[in-house]
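Once you've had a glance at the structure underneath, I'll fire off some questions.
Of the protein chains in this complex, one is absent; all others appear in place.
Every chain is named by a letter (A and B) in the order it is written, and numbering of its residues begins at 1.
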Amino acid sequence: MIRVVGVHKTFGPLHVLRGITLEVPKGEALVIIGPSGSGKSTLLRCINLLVEPDAGSVFIDGVHVNRPEVSAEWVRQQVGMVFQSFNLFTHLTALQNVMLGPVRVKGMEQEAARVKAKQLLARVGLAAKAEAYPAELSGGQQQRVAIARALAMDPKAMLFDEPTSALDPEYIREVLDVMTALAREGMTMIVVTHEMGFASNVASRIVFIDAGIVLEEGHPNQIFGNPQQERTRTFVSKILR
Amino acid sequence: MAQRTAEDRKRMWRAVDVALAVVLTVGGVGYAVYAIVGRWGLDQGYIGDRWLDYVFAAWVSLYVTTIAFVIGLVIGFFFGWIRATRSVPLGKIMRDAKKVADAQGLDHVPFPATQIIWHGFKYIVRRFGDAFVAVIRGTPLFVQIVFVWSVLLIRVPTLNPLVLASIAGLIALTANTGGYQSEIFRAGLQTVHSGQVEAARALGLSKFQAMRHIILPQAIRLVIPPLTNEYIGLLKASSLLIVIGIEELTGFGRREAFDFFKVFESFALVTAIYLLLTVPLSRVIAYVERRLRIPGLGIQEVTAPRAPRAAT
Partner (left out) sequence: MATEAATGQTVSRPGIVSLGSVVRVAETIVGAVLLILILQWVLEFEIADPRLWSIYWRPFTDGIVGSLGYIALILPVSVLMGFFLGWARISRFRVLAWPVATYVDFFRGVPPLVIVIFASLIGPSLMPERFQSRTLGLTLAALALAFHSAAYQAEIFRAGFQSVHRGQLEAAQALGLKPLQAMRHVVLPQAFRLSLPPLGNELAVLIKDTSLLSAIGAIDIFGLSQDVQQQLIFTPGSDLRWLFIIWTAVALVYFVMTYAMTTILAYLERRVRVRGLETMSI
């Protein structure tokens, strides 16, 4: 479904991604872990072309997307993204946030979009908050609206960039539950997270990224229970503590 | 290796962008100068002869501005401070009086007359300050100048016209900048107020110590950039003294333009002097503001970013 081959990215003198290769088959959830600054966010951004890779290829559903002929807008409709800092549009209600994409990008009718947005909000447990503005929602609620907003585009895959690390502990659960349900329904996902419970239960594979390369990858049991690399071991021991 | 060329293309575009930007900026300014000089011709002899007179006129502008500004500081701080304090409801005064009485074990509560008079007085001064600021901000400086001038004209008709105009101009400018500065001080003090005072008092600092060690250091940092902008604004505003015949830089330049038909030369000198006085100063302020800004603390974002645009 998503295939990344030998992707490089530099920011000025900083070589952030040094040849990343990954594959996520349809319906699987891949979890990425790695120290801060190792390039996890940059990798996700390369997949939906918020950042243009310097070298290497990104394939989505078999289409080589980082070519000039492919429009970035089209790619972004194929993969939804959820940000660490929610990034809900502050001037729109929860409902309007979810409707914006279908109406403006897909050209859907207002009424149809409204019905769909309501369904999605119900799915993330926020039917009652449709008319609330982001500033009136808790972090957990905002993040769930953000998930609904991404789902409204009917993406083929979802990217989550540390969706719970800006949340107060009491709200983490509700967001992870939504994500777990999504994975169970067969959504293809790439999740950057350090929530080990979620990773063990939901991920089919875990990828450990360090300094811009994939250092180790494998089944959750292997990565958490019996890591092969010294760096992986120290990192895992830190987050499992 | 297609990516290399993509990178190179980006770099090339950036170079083209910068080059075009420079050409457009320099070319635009150059063309404006050429268009004007082309029509009028530039009399270098005139500029050589008279530029010192312009500098003197500019000195008059700076002189008036500075005096008004400094007196305005006093007015501005006073009103700003008064207007930054919150009003105390009557109910709270009564309750406080009762608390004091209870603490002293009195069985009847003495009427807090002095408190009420004091707070009432502060209330009246504050509302007066509000009205003063509203008038200053709501009417053109032109009108303020002429108003003060006509008051003097009628009340002290024996005064020499030039002296009368000078005094009137100075009073109007001072009142004007005082009003604007009080807004700056009020914003500065109020931005610090909330929470900080309580935290300071919780540490055991006295009210005075809190002012001295917590509020003022923060407020001064907040207030200096907008005050400098106000100075720049006032310098520009001093040009309006033309209306009562005071010859500062603008008035002098206009007379020269008319008397000698040296319109472009006069315009060039006047503009150049104003730009020399204002642009470097506002650049420095913008820089200092960026560098010294305590993250999350700033009144420019909260109040209107009026920049060097206070008076008029």
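Brief remarks follow.
One rule holds for everything that comes next: a contact is a pair of C-beta atoms (placed from the backbone, for glycine too) under 8 Å apart; a residue touches a chain by one contact, two chains touch by 3 or more.
What you see is a predicted model; the values in this text were computed from it and never measured.
The chain that is not drawn here is touched, among residues B:L42, B:L62, B:A97 or B:L153, by B:L153. For the chain missing from the display, the contacting residue among A:L100, A:M196 or A:I213 is A:L100, taking the whole complex into account. Here the missing chain is touched by one residue of B:T66, B:T85 or B:S282, and it is B:S282. Within the entire complex, the positions of subunit B that touch the omitted partner chain are 17-18, 20-22, 24-25, 28-29, 35-36, 39-40, 127, 130-131, 134-135, 137-144, 146-147, 150-151, 153-154, 187, 190-191, 236-237, 239-240, 242-243, 250, 253-254, 257, 263-264, 267, 270-271, 274-275, 278-279, 282, 299, 301-309, 312. Subunit A residues in contact with the hidden partner, per the touch definition given at the top, are 48, 50, 72-74, 76-77, 80-81, 83, 85, 87-91, 100-101, 104-105, 131-136, 146, 149-150, 153.
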